[in-house]
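My structure is below; once you've seen it, I'll send some questions.
One protein chain is absent from this view; the other protein chains keep their places.
The block that comes next holds subunit A.
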């Protein structure tokens, strides 16, 4: 991937690079190495995974707003064309999603799929996590019955964190007139389980070790690292851990390590399938099944 390629690609995921030419920095070339993987990705891997998520989302979820790659504002002293960026999905409406009657079923399927990883993982890898209910609990959505209530729009950004070396979800909600929602209003829109998790973990962290759950501290307005404005975020400190578990579970079914590149491409899809639940942003089952298929090829 040359610098020129990335520089000219505003609003488009323009990654014409040959995946096989990329050196996956933490050596994804074999199963053996994958078991030692720490669950993090590099910023270039993030970009590749972003392409995959964006493309799959468009195909499988055409009625939703797309995930679009946005180049970050370049620091003023940087003259090279090497730029960072983030994924953006804007004007998502919870009303829209909660009208979708298939939602809950799709969610259950998703949970089943994920739990499938879990059990296969237990069979082959004595990984230390146990609680199935964690995920099942999170399958409920708050459905807003009051039709009179106005529509809330949400913007979601997926930004790569250099500190945590994982993706971080930032989001904000606003009314049709553009007024930003308060944390209380946002919490009313969030799925019931995430609300519970967020409330309980403001200061007392969730410390159960090894559980496959969305480990979040309280969702709070922090600064969007690229926009210098307050956005809400889910804390990324547990991400690498559960991503590792998720991948080990899925990957342990693979017969060999040849599809490791594909697995890395799937990183964001898998990540969003977990994180999205906390904010009611559901990854359609098809996207996950696809990952499952990749893993079992």
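Basically, a residue touches a chain if its C-beta (ideal position, glycine included) is under 8 Å from a C-beta of that chain, and two chains touch if they have at least 3 such contacts; residues count from 1.
Heads up, the rule we're going with is that contacts and distances are computed from a predicted model.
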Among "Mitotic spindle checkpoint protein MAD2", "Autophagy protein 5", "Centromere protein X" or "Translin-associated protein X", UniProt-listed name of the chain not shown: "Autophagy protein 5"
Residues belonging to subunit A that touch the chain removed from view: 36, 38, 75-80, 162-164, 180, 183, 202-205, 207, 217-218, 220-223, 225, 228-230, 235, 237, 240-241
